[in-house]
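To start, the structure under review is shown below, and the notes come after it.
One protein chain omitted, others in place.
Let's look at subunit A:
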């Protein structure tokens, strides 16, 4: 077993500095790397480029970095839940590259799997395709989208072992697996870190080869963005 364990979040983020490009997993606030985000806030890194499907809410997730003006550029598909984000974007303080969600996933996965670029039909004929190479395959038009390049990928899993193998839970999986191995260094934080052999190899979602550092996360808040419930019908 190649041991990927680091002791804490500080050790996990060794080597990060101003001006870097980060990938961050999560959809809305579900499955976001809470510990890594807290540490980035504490380190007060500046001029960051963040690739993340969403930008958190005003007071949680990536919204915490936006509050402190740590992010220069966001690459996301949907940013609707964050008023401070919208303010910074409309005022021009923040550069924003809006990308179709499936294209975002594909550009991460391409980086993970060694493809320099992919062709996607998403965005053809819209402003998203402007300036990009397009090509026809079997009578349909596609846009050439290049793989992302990032320095660190921060992902959050449910369980992991010391070899870096990961298992995700529910829809908290989302972008986390496709960002593993898509950056120079992938840092995984987990709710439960176990010994090698404790996870069934049949159930592993991401093999440890895609992960450079893994640590036991702590104090997960796991905030719910839209709490929707139904009433129990009385019989």
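Going forward, a residue touches a chain if its C-beta (ideal position, glycine included) is under 8 Å from a C-beta of that chain, and two chains touch if they have at least 3 such contacts; residues count from 1.
FYI, contacts and distances are computed from a predicted model.
Taking the options "ABC-type multidrug transport system, permease component", "CoA transferase subunit B", "ABC transporter ATP-binding protein" or "Alpha-D-ribose 1-methylphosphonate 5-phosphate C-P lyase" in turn, only "CoA transferase subunit B" matches the UniProt protein name of the chain that is not displayed. Here one chain is not drawn; of A:116, A:131 or A:170, the residue touching it is A:170.
Which of A:9, A:23 or A:79 touches the hidden chain is settled by the complete complex: it is A:79. Hidden from this view is one chain, which touches subunit A at 27-31, 53, 76-81, 86, 89-90, 96, 98, 100-106, 108-109, 120-128, 158, 168-178, 205, 222-232.
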